[in-house]
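Accompanying notes for the structure given below.
Only one protein chain is missing from this complex, and each of the others stays in its spot.
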Amino acid sequence: MKAKLKFIVPLVIIAFLISWLVFAGVRDSMVYYITVEELLEDVPDVYGQKVRVSGTVVHGSIKNELDESLQFTMADGKEKIDVEYDGVIPDIFTDGVEAVVEGSISTDNIFVADLLLAKCPTKYESDEARYQRKKG
Amino acid sequence: MKEILLIFRKDLLVEWRSKQIFPTMLIFSLLLLLIFNVAFEFRSDIDFHTISAVVWITFIFSGLLALGRSFSLEKENNAFSFLLLIPVSRSYIYLGKLLSNLVMVIVSEIFILPLFLLFFLFDAKGLSLMDTILPFLGVTVLGTIGFVSLGTFFSSMAVNTKLRDMMLPLLVFPLIIPVIITSVGVCSSILEGRPLGYYAFSLQILVCFDIIFVLLCSLLFEYLIEDSGD
Amino acid sequence: MKIAETDPFSFKEMRKALFFLTFALMVLGTWMTFFYAPTEVVMGHVQRIFYFHMGTVWAATVAFTVVFVASIYYLVKETAKWDTLAYCSAEIGMLLLTLTIITGSIWAKPVWGTWWTWDPQLTTTFILWVLYAVYLLLRSGAGGRGKKARYSAIFAIVAFVDLPVVYISARIKRGISPVVFGPGGGGIDPAMMQTLLVVLLGFTLLFILLLRERIRIMNMETALYTRGR
Partner (left out) sequence: MRNFWEKQSDMQRGALEIEARQLEKQFGFFSVLRGVDLNVFKGEFLTIFGPNGAGKSTLLSIFSTFIKPSGGEALVAGFDVFREKQQIRKLIGFVSHHTMLYENLTAWENIQFIGAFYDVPDLKDRCSDILHSIGLYSKKDLPVSTLSFGMRQRLAIARTFIHDPQILFLDEPYSGLDYRGASLLTSILDLMKMDKTIVMTTHNIYEGLSLCDKIAILDQGEVVYKSDQKPSGNEFQDIYLSCVRSGDRK
């Protein structure tokens, strides 16, 4: 009995701690990216530092002309920032998509990105369903 | 409880007599320090996060060196077998070895840490004892408990495998990643001069990891050291 | 030496039935993936790899859970069959997880714009992969059979504690990987859901089929090796 207890008590503690970690949430363990708002808060300390920022692409802001780099505005709540990017553009990159950019902000408040990632949607729907929803 | 202290005392006595592990760890750390500085081309603009990462890489590499050695010493003349004959719960044996390894690793870290901060931060401006050094040491102790608990556990496994000490980093590194992530994060926050509230949650997580690992390892130790004879 | 004796699951008919059922479901799942499931509105046809991706990651999860449970049983009972089960399951799980990472990568390149990024979910999956790579390595380097079995069982148990972290991490704030199901998830088109369920069932059966065959082979190897002892 005593031997069993010696086994069970630690197991219960381990189980409790793991579930605490799961449910209390690993809140700040690793920030994969910051938001536009957080980025602008850190100005001017953040000039020249390499950061990863996420935001929504503002409708109609994408300028993608030949021989020039891609330019668009990324927003997040109230804050906005202009982004410049030269490289491969993800297929789903378009107006209203959530994007993640890696790079640094220059002193004239333009974000120069080395890498542009698009987040895939968390809601999967078919063409038809969206058409129906828009109609209704 | 008496048994844990007996094993702890014996281990420190063995190390005191042989003076093998401790100097090796120190010199190894200094060499790593040199290599990092050379690799960074003696730059002075290295950010706090990189410094914390470098410090932790050094702690873990030199720490694992000591852990591997501590069980090889037990295997000489099969001395460990005799320890297993003693009427003591096997988790006490584990806790005794854990305690002695902890003391050795932490003491060496206390020696290394000021050197690192000095070599990387040069002027050490803005480093106050209360706000930086002591919290840094506290986190170091917490992180070290996490990786030494797993390290002690798996080094007793590694010495019995064909690959011996080569196996130890393979077993330990992937498992201690949570500890590394958290410790490095907290250390860089401390260097940046953030208040305690900023990283308090990470500290809680770190304490959680420590408790989970120590409990799990002392539970499983009995199964680990059973002599399979082949 | 009668091989049949060493195979605890050797019911010939059941084996056949399982094989055909798995085959049928996999074919059906593939057909549904390409012809039944609607095209996703944002990502287009690329999104169809989602079903295969989910299938492999689900089966890998099942596999690693089996490794964990079998490892605990081995430590308690010390009978070889639990070790065989754990080992065979780990091998298949490793294969499935590798496929998961590859399909995920193929999916991420056009959609996100990169093959790999250190997003929390990707990182933890990678750690999981490394853990089981070490598990298989430990088996090759441990020494005798008894030691091999016990050491790898212990490692598997400790490693499994890392598994919950993998699943939390998808829910960590601000990952780039999608959280489709559960609270905070976006949801999924019903036809897509049906396809997914068929594929998941197919992969579960595929895992069971592979596991049984692998155990059979393992037992044959052992029978050969221990013959005449």
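Here the chain labels run A, B and C in written order, and each chain numbers its own residues starting at 1.
Simple rule for what comes next: a contact is a pair of C-beta atoms (placed from the backbone, for glycine too) under 8 Å apart; a residue touches a chain by one contact, two chains touch by 3 or more.
Please read these numbers as outputs of a predicted model, since none were measured by experiment.
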Left-out chain, listing which of the shown chains it touches: B, C
Contact with the hidden chain (one of B:I46, B:V88 or B:L203): B:V88
Which residue of C:H53, C:K148 or C:R216 touches the chain not shown here: C:K148
Interface with the undisplayed chain - residues on chain C: 78-80, 83, 144-146, 148-149, 222, 225-226, 229
Contact footprint on chain B, counting only the chain that is left out: 2-3, 6, 10, 13-14, 17-18, 73, 76-79, 81-82, 84-89, 226-230
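To be clear about the criterion, only the chains that are shown with their structure count from here on.
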Reference chain A; chain at largest CA-centroid distance: B
Separation of mean Cα positions, chain B and chain A [Å, integer]: 35
CA centroid of chain B to CA centroid of chain C, Å: 33
Per-residue overlap in chain A, given as positions that touch at least 2 other chains: 14, 18, 21, 26-27, 29-30
Residues of chain B touching at least two other chains: 212, 216
Residues of chain C touching chain A in the complex: 38-44, 46-47, 50, 110-114, 117-120, 123, 161, 164-165, 168-169, 171-176, 178-180, 184-189, 191-192
Of chain A, residues touching chain B in the complex: 6-7, 10-11, 13-14, 17-18, 20-21, 26-30
Complex interface listing, chain C residues touching chain B: 75, 127, 130-131, 134, 137-138, 141-147, 150-151, 153-155, 157-159, 161-162, 165
